[in-house]
Structure formats: C-alpha cells, structure tokens
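Just below is one structure, and these are the notes that go with it.
Here the complex is missing a single protein chain, while all its other protein chains stay put.
Our next item is chain A:
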Amino acid sequence: MKNKKYDIITIGGSAGSIAVLSRILDELPDYVQTPVVIVLHRLRNVQSEMGRLLSSKRRIIEPEDKEAVKARNIYLAPQNYHLMLEADKTFMLDYSELVNYSRPSIDMTFSSVAEVYGSSALAILLSGANKDGAKGMRDIIAAGGTGIVQDPATAAFVAMPLAALEISKGIHALPVEDIIKFIINEP
C-alpha cells in the first residue's frame, strides 16, 4: 500500500523549471497514483505544445472547468487561467487579475490546494525568477501539508525557491534526484 500519505502533489515552476519538471514526471513510477497538479508560467494567446513537451511517458491533461480530480492523472494549468480547487475536489478555472504578474499563478493554486487538501498535500516549487508560489507554499505549510523547494544551489533561477524559504519554516530544500526519491519513498 503505497501513496497513502499524500492525496495530491502540486508542482509550481517558472524560468528554468521545464527540464527539471520533465525529469520528475518521467521518473515518476507507474505505481504512483497520486494526482499531480502543475502550474507553470506560460505565454498567453499562443498555441502551446507544453503538455506534450513535459513528458514523453505520461499524458498531461489541461483540465476543464468543473472536472473532477482523478487518481493517476497529471494536470497542467491551462494558459491564461488561474487554476483552483473546490471543496468537492473539482477544478475551478478563474480568469481574474494577474497575481505576481502571472496567470496562472502558483500562489492561487497552492493556496487553494492547501484549503482543500490540508495535511495531505505535497507542494513542490522549482526554479523561477519571481516570487510566485512563496505565499501559496506558506499556506500549504500552515495547513499541515508538506513543502519542498528545488535546492537553490541546483536551480537555474533561485528567486522562487529562495522567496519560499524566506517566509516559511519547515520546507525541505532538495536537489532534483532527492525530490524524486522523496516522492517515491514517502507517498
């Protein structure tokens, strides 16, 4: 009986995060059933192949409004929407103001995951050049969830993991291979 500890894994990334994220997804063993919700800073109003770029192994789904979170699925926040979760574990899309100059914003998704999943959430924040995700990570920790940032020493852009570490205690800072091990061993 694996994967009992977390009911959801949510991952945020910006500049310098794509390669790291691809690696995590490709090394995610098949038995990991936990749904994964990814938020990346992306361009708006351009056609995007991001879903296919991220993983050659797993299919990435851009959820539609009101779709239910399902085990094994890997979700990617669609371009130009914030992605939130409702108490009944369905997705809610939101087209409101940019947050941290971003839509989707990692803060929005992390905070919403914290509210719905509490202590059963695992949040992972990767490389990035702004501060999006730090406040959301703080909410994850405050709700009893688990937080990991990519070790700044290994991140292409350090601002994002550093900002999260700065405002919350109890976040693990791990290099990529350890993030993967953490997901595999701990779930």
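One rule holds in what follows: a contact is a pair of C-beta atoms (placed from the backbone, for glycine too) under 8 Å apart; a residue touches a chain by one contact, two chains touch by 3 or more; residues count from 1.
As a convention for this text, contacts and distances are computed from a predicted model.
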Undisplayed chain, where the name is taken from the UniProt record, one of "Protein-glutamate O-methyltransferase CheR", "Chemotaxis protein CheA", "Glutamyl-tRNA(Gln) amidotransferase subunit A" or "Peptide/nickel transport system substrate-binding protein": "Protein-glutamate O-methyltransferase CheR"
Residue of A:M84, A:A134, A:A163 or A:V176 touching the missing chain in the full complex: A:M84
Sole residue of A:A15, A:V32 or A:M92 that reaches the chain not shown, by the stated touch rule: A:M92
Residue of A:K5, A:K66 or A:K181 touching the missing chain in the full complex: A:K66
Interface with the undisplayed chain - residues on chain A: 45, 47, 62-67, 78, 80-81, 84-87, 92-97, 108, 111-112, 115, 138-139, 142
